[in-house]
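Removed from the display is one protein chain of the complex; every other protein chain stays in position.
Right, chain A next:
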């Protein structure tokens, strides 16, 4: 592991009564944006809350910025920013009032007015927190997580329930944080969010990390990509296979319908079309299917919806 690691989780186990929420989880997050992706109940929040110092591991070790979140809590807390999944604000407090308060707990906070402006919280005016819309409440929680100029920000489902504009505003802020050298750990069950924002994605299911890598790596490794074309029936698939890279497979699925499975890139497409040219085949309806993170995710975690 590099010295850059902002979070190191080793063999983490966390039980609630008879239920094992996290079951021997290993996770190393480097500087940058790491998305923790998983279905509901996978153990995302428990893992993140253990990193934030809210939960004590039943076994295993957790280090955040090199510190033990429970034992070294006092040293760690000023260096991290936390956005809870919900709540965290006095029901009678106004948005700017609460944000200003959290800023006062820090030595070098951001300019509160600029942050209020940036996240469109200015329109909240004198409205108390309990009367804000869900989106406004989410953005306030996000602002509270970053106002103290932390090194590392934990965002637990930061865009849950947001409309598209608010979602993009949140994404833009995460990108700006990253550009300015703030590391971000975010949980989500939106694949596109992970794909858009993350340098690294950890897919969690059943309390364990079942896949970890950059979105590109996961899309390559988790699921094969496919190239399909149609031509006349009975082409020499063996000859096609010889022309393809070693790790590809090719088959005639139904008469005249061919499928190549492997790493689909421009080179592979060129290889297939030039093989067709050499054999006098006009490939009709040639199509490529490159897997998205969503395919990988569903393949790994099972297709049924869990709640």
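Annotations for the structure displayed:
Methods note: a residue touches a chain if its C-beta (ideal position, glycine included) is under 8 Å from a C-beta of that chain, and two chains touch if they have at least 3 such contacts; residues count from 1.
FYI, contacts and distances are computed from a predicted model.
Taking the options "Transport permease protein", "Polynucleotide kinase-phosphatase", "Ubiquinone biosynthesis protein UbiV" or "ABC transporter substrate-binding protein" in turn, only "Transport permease protein" matches the UniProt protein name of the chain that is not displayed. The chain that is not drawn here is touched, among residues A:42, A:62, A:89 or A:112, by A:89.
Of the candidate positions A:35, A:67 or A:80, contact with the hidden chain is made by A:80.
When the omitted chain is restored, the residue from A:118, A:139 or A:167 that touches it is A:118.
In the complete assembly, the contact with the undisplayed chain comes from A:148, out of A:148, A:215, A:231 or A:283.
Mapped onto chain A, contacts with the missing chain fall at residues 52-54, 74, 77-80, 82, 84, 86-93, 97, 101-102, 104-108, 110, 114, 118, 144, 146, 148-151, 176-177, 179-182.
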